[in-house]
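Everything on this sheet refers to the single structure shown next.
Omission of a single protein chain aside, the complex is shown with its protein chains in their original locations.
As written, the chain order gives the labels A and B, with residue 1 at the start of each chain.
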């Protein structure tokens, strides 16, 4: 399991395509080769009410939380974090220059004992790999 | 306190009634007899931007996080988790068969030292139990 959630201030929707950003971050996750494909889920949702830093109306944020199962090494987690931030920065390069946008990422581990999954997507993807695309 | 939050991909809204699902999960929570009624809050919200697993457009998810105060035994937490997953699966049985939907649940404990509550619903419910429904 590798669940990446982005919260963003909705003044960004006129500049950014979050569907596309989710897609590019999903590919970065897969590139790490430490998360099963079927367990990777990236999602983003807008926040309409906010008050940031000095309260300037152009202030904006994208706040990411990645929740993963335990078992990855410290190095793997650090590399994943760095690659995700780098990819997000590449997607918002112009906006960062305005000095009104702040980005954040945090990686949290999920205690497998108190975590449950029901994911038939695994089965579908395995079948595609074995028998070709349906 | 027992706060259950569901995030779901918004391609599910045409198939599922999340208001009803919240209601049925609330009853499961109450059935456990380990959470005070006034402290049980179940909520669900849709996510419009996402990219899941192999990126198939029919891929969907429901991701649950249950936050509870410390003090419940391991067995109580495990049983709560299993009952919630079973109830959610019952609500989405047909969709799981399509192999495009993934479910997840995680239980997290809240550190009571850094947690605050102001909940007059307790008082209202106690009064109903004592004096009958207003």
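One rule holds in what follows: a contact is a pair of C-beta atoms (placed from the backbone, for glycine too) under 8 Å apart; a residue touches a chain by one contact, two chains touch by 3 or more.
No experiment lies behind these values; they were computed from the predicted model shown.
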| item | value |
| --- | --- |
| Residue of B:22, B:83 or B:96 in touch with the missing chain, whole complex considered | B:22 |
| Residues in subunit A touching the chain absent from view | 7, 9, 45, 47-55, 59, 61, 63, 74, 77-78, 81-82, 85, 89, 96-108 |
| Contacts of subunit B with the absent chain, listed as residue ranges | 1, 3, 5, 18-19, 21-23, 25-26, 37-45, 67, 110-111, 113-121, 123-125, 128 |
